[in-house]
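Right, chain A next:
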Amino acid sequence: MRTTALFVTCINDALHPGTGKAAVTLLRRLGVEVDFPDGQSCCGQMHYNTGYRRETARLARHFVDVFGEYDEIVVPSASCGGLPSEAYEIAAEAAGDAGLLRDVRELAPKVHELTSYITDVLGREDVDAYFPHRVTYHPTCHSLRATPLGERPYRLLRAVKGIDVVELPARDECCGFGGTFSVKNGAVSGAMNGDKARHVLETGASVLAAVDNSCLMNIGGRLAKDGHAVRTLHLVEILARTEADGPLAGIPVARSGGVLR
Partner candidate 1 sequence: MSKTFMGWPAFPRAAETAVADEQLRTNVRRATHTIRGKRAALVEERPDWQDLRDAAAALKDDVLAHLDTYLEQVEERVTAAGGTVHWAVDADEANRIVTRLVRDTGETEIVKVKSMLTEEIGLDNALEAAGISARETDLAATIVQLGDDLPSHVVVPALHRNRSEIRDIFVREMGRHGRPAPEGLTDDPGELAEAARLHMREKFLKAKVAVSGANFVVAETGTLCVVESEGNGRMCLTLADTLISVVGIEKVVPTWRDLEVYLQMLARSATGERMAPYTSTWTGTTDGDGPGTFHLVLVDNGRTRALADPVGRQALRCIRCGACMNICPVYERTGGQAYGSVYPGPIGAILNPLLKGPDDPQTASLPYASSLCGACNEVCPVRIRFTDVLLKLRSDVAEGDAKVKHRAEKAALKAVGAVMDHGPLWNAAVRAAGTVGAAVPKGMKLPGPLHGWTDSRALPDIPKESFRAWWKRTEGGAK
Partner candidate 2 sequence: MNARDTVLSRIRRATADLSGTRTTVPRSYLRHAPTVAPGDREGAVALLVERLEEYGAEVRRTDAPGLPAAVTRALEAARSAVVPDGLPEHWTAGWDGELHRDQPPLTHHQLAAVDAVVTTCAVAVAESGTLVLDGGPGQGRRAPTLLPDLHVCVVREDQVVSALPEAMPRLDPRRPLTWISGPSATADIEMIRVRGVHGPRRLAVLIAP
């Protein structure tokens, strides 16, 4: 029996628990029971991207201690899910920790971003989801370039019953989040985010989806500040919903919505 752990990520844990719950619901529906080891905390993304490699090594060690025994670790975030394979070796080398280096090499291939876990490991595209709303999708930089998900999220979205997926103009352009970039370079980040938010509005979508809540928090923060009603949702929160759940309360039902294709 394979053991599967959910690494929910620190941001989702504290700020977006709905994403974690949706991941549990969806995976269960697809026949995967996940465990939530409660020693888990943060992957160290913020530390690594700001230049603190030895601090990252400390969190990598913690990650290995918490998740090392599992056969697979599923993460509802492209950026946090990608970090173990992108950063942990470099961090272990910076810390001069040969034992950690060995451990993270063993661990990294077992860590899966949720979307590619569904499509590539479980081999599913149609997950029996129902979401009768107009949705646009922002491919976050991590899911676009660092660990490229390609068309996977779009294929999953298009298989959702009732959904109206609209293309986001200039979709490949960064939203300006970039972790501590959004704080250190608030002015530029804000200008990038302003353009992204404008493109979201151009689609007329009620929901903006992505596979990283950090970027959604950035764009959603701008939309909210400007008084727009567009909801931001992690992709898995769309995929987890079924016809039994009905439409999402408080947002318009898409014209094509409700009609089963």
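The candidates came about this way: all candidates are chains of the complex that A comes from, given by their letters.
One rule holds in what follows: contacts are C-beta pairs under 8 Å (C-beta built on N, C-alpha and C of every residue); 3 or more make two chains touch, one makes a residue touch a chain; residues count from 1.
Remember, predicted model here, so these are calculated numbers, not experimental data.
A.B. asks: Once the contact definition is applied, which of 1 or 2 turns out to touch chain A in the complex?
C.D. replies: 1
A.B. asks: Of all residues in chain A, which touch candidate 1 in the complex?
C.D. replies: Interface residues on chain A, with respect to candidate 1: 8, 10, 12-21, 24-25, 28, 34-36, 38-39, 41-42, 44, 46-55, 58-59, 61-62, 90, 94, 141, 144-146, 172-174, 176-194, 217-218, 220-222, 224-225.
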